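Only one protein chain is missing from this complex, and each of the others stays in its spot.
Chain IDs A and B follow the sequence of writing; residue 1 opens each chain.
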Amino acid sequence: MNKSTRILLDKLLRHLILIMVGIFFALPLVWMVSTSLKSNRQIFVFPPQWIPKPVIWRNYPDVFDYAPFLLYFKNTMIIEVACILGTLLSSSLVAYGFSRLNAPGKDFLFILMLSTMMLPYQVWMIPLYVLFTKIGWVNTFYPLTIPAFFGNALYIFLLRQFFLTIPKELEDAARLDGCSYFRIYWQIMLPLTKPALATVVIFTFMGVWNDFLGPLLYLQEPEKYTLAIGLQVFLTQHGADWGLLMAASTMIVLPVIVTFFFTQKQFIQGIVLTGLKG
Amino acid sequence: MSKKKLTVLLSVLCLLTFSSVAFAEVVTITFWGWISPEWVATYRDFEKQHPNIKIKESLVSQEWASTSEKFLAAMAAGNAPDASIQNSHQFSQWASQGAFYDITAFTKKDKVLAKDWFAPQWKGTFFAGKQFALPGITDTRVLYWNKNMFKQVGLNPEVSPKTWKDLEDFSEKLTKKDASGKYIQFGFLPYWGNSWTWIYGWLNGGRFLDSKGKKVTCDDPRIVYALDWMVKFYDKYCGGAQVAASFLQGFQGAANDPFVTNKVAMQINGNWQLWFFATFPQLEYGAAPPPVPKEGMKPTTWSCGSYYAISANTKHPEEAWTFINWLAGPEGAKALAKNVLEQRKKDWQRQQLPGEPVYVPDLFNNRQAMKVLQDEYLPKLPAKVQDEFKLVTDALNWTHSCTEMGLAGLTYWNEMDAATQAALYHKMSAKDALKQCKERVQKALDDAWAQVKVK
Partner (left out) sequence: MKYSNLKKQEIFAFYTFISPWLIGFILFTGGPVIASLYFSLTNYTVLSKPEFIGFGNYSSLFKDPLFWTSLYNTIYYAVFFIPLGILIAFGLSILLNQNVKGLAIYRTVYYLPSIVPAVANAILWIWLLNPQWGLINTMLKMLGIEGPGWLTSEQWAKPGLILMSLWGVGSWIIIYLAGLQGVPEQLYEAAEVDGATKLQRFLYITIPLMTPTIFFTLVTGLIGAFQVFTQAYIMTNGGPVNSTLFYALYLFRNAFNYLKMGYASSMAWILFLIVLTLTLVQFKLANKWVFYE
């Protein structure tokens, strides 16, 4: 077998695995879309009928009769923009501190920061709620947005890992040139870790998009609801209206998927320069 | 009276009336409950009938059966809503903590009396002699049997099983295996549907708690007998609990429901199945009281449901009371029924289902509300469904309530489920499993009583 055949087979095998796994991973989305076009009686038929008969297109426009989803979309986007900006800015600043700057107490503080992820949220969410009540932030967007400007432990850790892989020589050279720490952060660290920053953006986005408990606790008025809460409108004491729920979910999910797909370029660029350049 | 005096008097009267109307305060109360369209429309209907009260509704929690983290958090922070929907299951424990407003004075003033309500859920609204909620919508469980499957195996489709022995005998005929020995059809699955172990214990005359609600008695021999019967039933007629569970795994309900698709012939399930079955016109089924262990015993069942409660620190108890009294009573029932039916009609159209939607009303605990719903909607139902509806409604007279699970109701529920599974999967004998359940629940119950705040 000559080299080109081997390469071809290699490529084919790789594609085969990737495609098969891909189909498997795509199943929930396919099920969602399929369910969104079915009448409730057909939804749980097994083996699943992937193509609905009849196709209930009306599920989609009717969703808007149940709740002002466009308003919920707007609310969600307001929170998104605030959170993404806040998280990106604060988490990267803190991550730079933990990665490249040394000071007494650094290790302790780093572990302390990680520790905040280790205590299950259920046992401190109520005192946090009481705190927010005392400062009058309940029934506003503040509890869902302001904390983002104070860093997120998970993303601080992630960015710290990426910052640590940037060659120290770059920084040392910049310091010799008289660069302030901030300039190093802004002009060296950030541009060289674009894929990691994009990752933080995506994860933050998904976190806010799907967050149910936060809005449930802190938003009392329907006018302030986000999409995640909006979906609850399909839940009655008789159970959920699956067709409508999936139609709404699909409409909520598709823009995310499409945006994610088209912003992939950010992930592909950003190759680190090496210190070999002297 | 001189003309002048009359004019003055009339003017003063007008002014007074006008000013009282103009200055009539519009009070806004917050209510945490359901936010689906039929409920929202019902809140608006209330506002139309009571122009001086506005309802600000908000979602109470994500799931029906679970507790509301949101409500708990709000209680801790001191900004609980004026009124809310509560799950009757854990209500007494929450009431014992002083979460709710004592409405005893209101019920006396407005003559809201016990005799106007079905007893089991009504009793659960009391704690330490005080009343803390009005019962809203409830449910009952009955036996359903699939007449088509009965006919298929030569059983008389009009004769339902009356005793546990009937369940066994009928299952003998109804359970089928295929050539490879795999089960393809079952007669009855005791722990499937919505019966749980509770119904079998109660059907056999057992008690789960002593009369004071302080001692756990799930090791009562009558309950042990019931669980034991369930285990033996699974082993003899279903190939064991795990086989049955595997069989049921993929069925998530709706059109795939094993009862509807002729896979399981009999089930004990809730009254909500009536409107679900109505969407399958080809299904021929019957409803009857749950079978009793031995001939001559009286059938019973159990109910759970929602309560409407006013929060303890509300600033508007009067208006909140007016609202929950309305919501739980005939006016609220009428409004909700009308709104549900409207929503149902829209669903029917959207999903392109044939004919008109069959509307089987919810079960309200208020007797007058139930009567109003029956008078209006019963005649519109097909004759067969009318009989079934009468059965599930009548069951309210001989039902147990989930509030009988006591102050540690949710612990009892989870531990009972664990004990049943342990017995069904042969990890422990029924007797030992229930004994272990008793120990664990007793501890939780003791703790719950030790922490009671309302005396």
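Assume contacts are C-beta pairs under 8 Å (C-beta built on N, C-alpha and C of every residue); 3 or more make two chains touch, one makes a residue touch a chain.
Note that the structure is predicted; figures quoted are calculated from it, not measured.
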_Using the document's definition of touch, tell me which of A:L9, A:V55, A:V81 or A:L131 contacts the absent chain._
A:L131
*Per the definition of touch given earlier, which of A:A196, A:L217, A:V233 or A:A247 contacts the omitted chain?*
A:A196
*If the hidden chain were put back, which of A:I51, A:L70, A:M118 or A:L176 would touch it?*
A:M118
*Going by the touch rule given at the top, which residues of chain B touch the chain that is not shown?*
66-67, 69, 72-73, 75-76, 90, 93-94, 97-99, 182, 242, 245-247, 249-250, 252, 408, 410-411, 414, 417-418, 421-422, 425, 427, 444, 447-448, 451, 453
*What chain A residues would touch the chain not displayed?*
11, 14-15, 17-18, 21-22, 25-29, 31-32, 46-48, 90, 93-94, 96-98, 101-104, 106, 109, 111-120, 122-128, 131, 147, 149-151, 153-154, 156-158, 161-162, 164-168, 181, 185, 193, 195-196, 198-199, 202-203, 206, 210, 231, 246, 249, 253, 256-257, 260-261, 264, 267-268, 270-274, 276
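Criterion: only the chains that are shown with their structure count from here on.
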_For a test of understanding, state which residues of chain A touch chain B in their complex under the given definition._
39-46, 54, 56, 58-59, 62, 65-67, 122, 125-127, 129-130, 133-134, 138, 212-213, 216-217, 220-222, 229, 232-238, 241-243
*Residue ranges of chain B touching chain A (in the complex, touch as defined)*: 30, 34-39, 56-59, 61-62, 64, 69-70, 72-74, 76-79, 137, 250-257, 272, 275, 279-280, 306, 346-347, 349-353, 362
